[in-house]
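Every protein chain but one is kept in place in this view of the complex.
To keep things simple, chains are lettered A and B as they appear, and every chain counts its residues starting from 1.
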Amino acid sequence: MIKYTINRIIMVPILLLLVAFFIFILLNLSESDPVVLMLPSEYTQADYDAMEAKFGLDKPMPVQYFNWVVNFVQGDMGTSFKTQGPVADDVGFRIPISLKLAFITTLIMVILGIPLGVMCAVKQYTAFDSIVNVLAKFLGSIPGFWLGLILIMTFSVNLGWFPTYGTGTLRHWVLPVFTLLLPFLANYVRQVRSAMLDCIRQDYIRTARSKGAKEGYVIFREALKNALLPIITLTGGIFATMIGGAVLVEKVFAIPGVGFKIVEAINSRDMPTLLACTMILAIFTIMVQLIVDLSYALVDPRIRSSFAGKKKRKETKKLKEEVA
Amino acid sequence: MLKTEKAAAEQLVKREKSTKNSQGREVWHRLSSRPVAMIAFVGVSLLILIAIFADLIVPYEMAIKQIATDKLMPPGSPGHLLGTDNFGRDIFARIIHGTRTALQIGLISAASSLFISAILASVCSMLGGIVDNIIMRVIDVISCIPGLVVALAICAALGNGVPQLIVALTFSGLPMHTKMVRSVALTLSKMDYVESAVALGGKPSYIMYRHLFPNLTSIMIINGTAQVSMNIMMGATLGFIGLGVKAPTPEWGTMLASGLNFMMRNQYMVLVPGLVLAISALLINTLGDCLRDAFDPQLKGRA
């Protein structure tokens, strides 16, 4: 188990380097010259050369990449093409904002989604299940950013209940969280339902009932613990997506998050900022995946024992043989 | 005695007949027996027809022609069913021709990303070893970045336009599909019926054609349908950000974006394209769900 964890953690920097390399290649495909974008509309060749040298863009791509890696390892994320200041200053404060949005939304999604999904599975073939299903299908088909606009139009412009943009008070967060939540929640309920249905149909559920267990015990202990594996994967995946994938919600509600910055950076060909933001997203994605994998082992003893060291496995095997 | 044998033979013939129906016919039969599936099917067919015959419904001219006098007319105005936008372009015409753009983007990108991922996955599962390892590691790297960000970066690199958008969406769908198709192919190749085909001396090409493909097609069609609606949505998203198709081309996402500035007074500019987008996505998603039920009746009602 510990060995597996260490192996996974060692892989993280390698993955990150490759992600950065991928972004490097991608942005170098672009025809527009970031140097030109940075210069005033009238410039001399000397200005151009000076600007190019300042950001190290005169060197070939592999050298640029190597320099970036060396700097990044030392904690220097480079200088933004756009603001001409350190990227860290421009990006650092955005991380907690994006995290906060993703975390609150995921939390609400779990709190609402798991009971709803479980209820649907238990009440399969009833009106409740059909209604939730149809609703989920409808909500899942609504584009998130459009929903945001509609909500702004209704609740901010027409009714004036909530502010349209910003992050100041709790009221600022209601609409963005709701906008981000709904499409994800719709999908989440359906997935939780199907995971639960898979478990409810298993033989061990029949065994539990034949033992005289109460229905609540059967569903929430015996079935839900088995359904947790796919639910954890799903929740982790959605959380990771939300950190960076809230691009549109951040744009619509003018929330200064990481996703918002990515769009800006791409539009202005601001390579160092884009790299920094992508790195942040990748780090979170990898971390969430790691946590998901490790929590598998907590939930499922079968996975735990496949992680068990050779020594322990031998002992188990020996014991099995003795008894048999 | 004779009679019983005859009855048994009849029974066998009956069973034989039912298995002779091809999978496609059976799927169609199950699909057509459900009203919801038929509504979705008709709806999606209608979308496709609109996309093909857009020019017959409304000339393309109408969608780009800018009339200074007809700016920002509300829906229901004479000659403009859904009103006009800030440049005086007819919104109805832009929606109709936007359907063409949207379906072009959605269908082509979903199909090509499925096609490429199927090739990659079969290469992975057939060759295995180092090739499999390299391809899957690259996929791992790409899937560390959210799909939308990948698409954004590609769009930024390649510039605006429908072909560029298709490339971006194709690429951003690749990691997920390759992983999924590969895992299904691997599970299939370990199935008893494939092993028995191998044991009977079946050539790899025969096994691929006879056992792997039929089982892969169903999952590819199902996921492909979901991918179409996802890509239409993502295309609109990119258009909304300003990284999608080029300016005058009618596209739902860009229409939404341009409506943003007039949201306070001319709400229909935001409402109409979004509603069309949502209904199209709903139709395609519903069709996808029904297709899944029809392909695998055992799974019915599970998700």
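Everything that follows uses one rule, which is that a contact is a pair of C-beta atoms (placed from the backbone, for glycine too) under 8 Å apart; a residue touches a chain by one contact, two chains touch by 3 or more.
Keep this in mind: contacts and distances are computed from a predicted model.
Undergrad: UniProt protein name for the omitted subunit, picking from "V-type ATP synthase subunit I", "Monovalent cation/H+ antiporter complex subunit F", "Peptide/nickel transport system ATP-binding protein" or "Aspartate carbamoyltransferase"?
TA: "Peptide/nickel transport system ATP-binding protein"
Undergrad: Check the options A:60, A:75 or A:212 and report the residue that touches the missing chain.
TA: Of these options, the touching residue for the absent chain is A:212.
Undergrad: Residue-wise, where is chain A in contact with the chain that is not depicted?
TA: 124-126, 202-204, 206-215, 222, 225-226, 299-302, 305, 316, 319-320, 323-324
What we mean here is this: only the chains that are shown with their structure count from here on.
Undergrad: Between chain A and chain B, tell me the centre distance in angstrom, where each centre is the average of that chain's C-alpha atoms.
TA: Chain centroid spacing, chain A to chain B, equals 23 Å.
Undergrad: With touch defined as at the start, can you tell me which chain A residues reach chain B in the complex?
TA: Contacts found on chain A: 15-16, 18-19, 22-23, 26-31, 124-125, 137-138, 140-143, 145-146, 149-150, 152-153, 157, 190-191, 193-194, 197-198, 240-241, 244-245, 247-248, 251, 262-263, 266-267, 269, 274, 278, 281-282, 285-286.
Undergrad: Would you pull the chain B residues touching chain A in the complex into a rising list?
TA: 140-149, 152-159, 229, 233, 236-237, 240-243, 256, 260, 263-264, 267, 270-271, 274, 277-279, 281-282, 285-286, 289, 301-303
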